[in-house]
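Here it is, the structure in full.
For chain A:
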Amino acid sequence: MAAIEVEGLERKFEGGITAVDGVDLEVADGEIFSFLGPNGAGKTTTVRMLTTLLRPTGGVARVSGHNVVEDPAAVRRSIGVALQEAALDPLMTGRELIRLQATLHALPPDQVTSRADALLRRVGLTDAADRRIGGYSGGMQRRLDLASALVHEPRVLFLDEPTTGLDPVSRKTIWEEVEKLNDEGTTVFLTTQYLEEADQLADRVAIISDGKIVAEGTPASLKAEVGKPRLEVSVAEGTPAECEDVLSEFGERLPAKDGTMIVELSRGAAEIAPVVRALDERGILVEALELVEPTLDDVFVEKTGQHLEAADDESAPDPGTGEREALAE
Partner candidate 1 sequence: MLSRQTWRVIGTLGLRSAKQTFRRPQLMAPLIVFPTLLLAIQVGGAGRAVDLEGFPPVDSFLAFMLAGAMIQSTLLAGNSGGIALAVDIEMGFTDRLLAAPIPRYAMVFGRLVGTALLGLFTAFWFLAIGFVFGVQFTEGPLGIVVMIALVVASAVAFGSIGAAIALRSGSASVVQGMFPLVFVILFLSTAFFPQDLLQQPAQAIAEYNPLSFIINAVRDPVVFAFTTEDMLKALLGIAIIGALGAVLCARAMRHRLRVG
Partner candidate 2 sequence: MGATMTANFATIGAMIGRSRNELLRVPGAAIPGVLAPTIFFLGLTAVFGNLRLLDGFGVESYASFLIPVSLMQGAGFTGAATGVNLARDIENGLFDRFLSSPAPRWVLLAGLVGAASLRSLVPGTFLFVVAMAVGAAFPGAIGLLVALIATMGMGIVAACWGVAIALKFKTQSAAPLMQAGMLTLILCTTAYAPQELLTGWLAVVAEYNPATQIVEMARQGFVGTVTWAGTWPGLVALAGFIAVLGAWALAGMRRTGD
């Protein structure tokens, strides 16, 4: 049984707004599945329907085998939810929130304390557990939010933009925790507007735009669809013509950009060393060499004609594993 099955899911709002327009998807048990798209694409609306917070106006959705409309209570028993807003009570302590969540999920009273302790330890909030949430940093609040979503060991975990607004270190911490959860068998449905997040974490990615899925697959397969890695080469004056000849041997030449020559490597990144050797053998002095891999943004551009991150003003700082790797200069 798939963890999540969706057919023709639709949500229309008053005023003729269609936020989700016929989405089909299936998330296998134990998978990390990412919904990638700009603000307003329909990600949060989809999550809210799958977590029974919003009623679909069309289509069918099943989570853990239960229909979200016909059997929402069963769905709620099987899911953990950390929504876009951390949604915490600033007057409560971290421990009190976890205990409240445990009570809401009908954990037996004799298990509540130990479960709260274990979760707080897991997310590194033991020391802050008895402080009010109002005094927590953004990263701490997110970790607490995640912990409270896990209190009943859900089969499926929904994370709606879990790292939006976090600094790079906090973001990495959340990523590590998500990977650990997945290793333990939890299915994760993650929405994000950050390329790196989908790229790093997800087993499969669905790119959503204007309420429709425009592409779906593993990050590698999606990127391979739109092109091969490109090598951008800047050389010393006087040798560009020779350089162009060399580069042509390794793949299709693309239009130059500001004096930088670009070649699409037909056999991928493995060609870098041979290119460098060939240029060296011809005595061409290379000033800069940069490998540019296709990104999920390139996939988005291919499918929708616009950039994913340009569609959104709130792009996040890269946590450190960027798409560009500057090579030898």
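Here is the rule we use: a contact is a pair of C-beta atoms (placed from the backbone, for glycine too) under 8 Å apart; a residue touches a chain by one contact, two chains touch by 3 or more; residues count from 1.
Selection rule, in plain terms: all candidates are chains of the complex that A comes from, given by their letters.
Nothing here was measured: the structure is a model prediction, and the numbers come from that model.
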item: Neighbour of chain A by the touch rule, complex-wide, chosen among 1 or 2; value: 2
item: Sites on chain A touched by candidate 2 in the complex; value: 48, 51-55, 73, 76-77, 79, 81, 83-89, 91-92, 96, 99-101, 103-106, 109, 132, 148
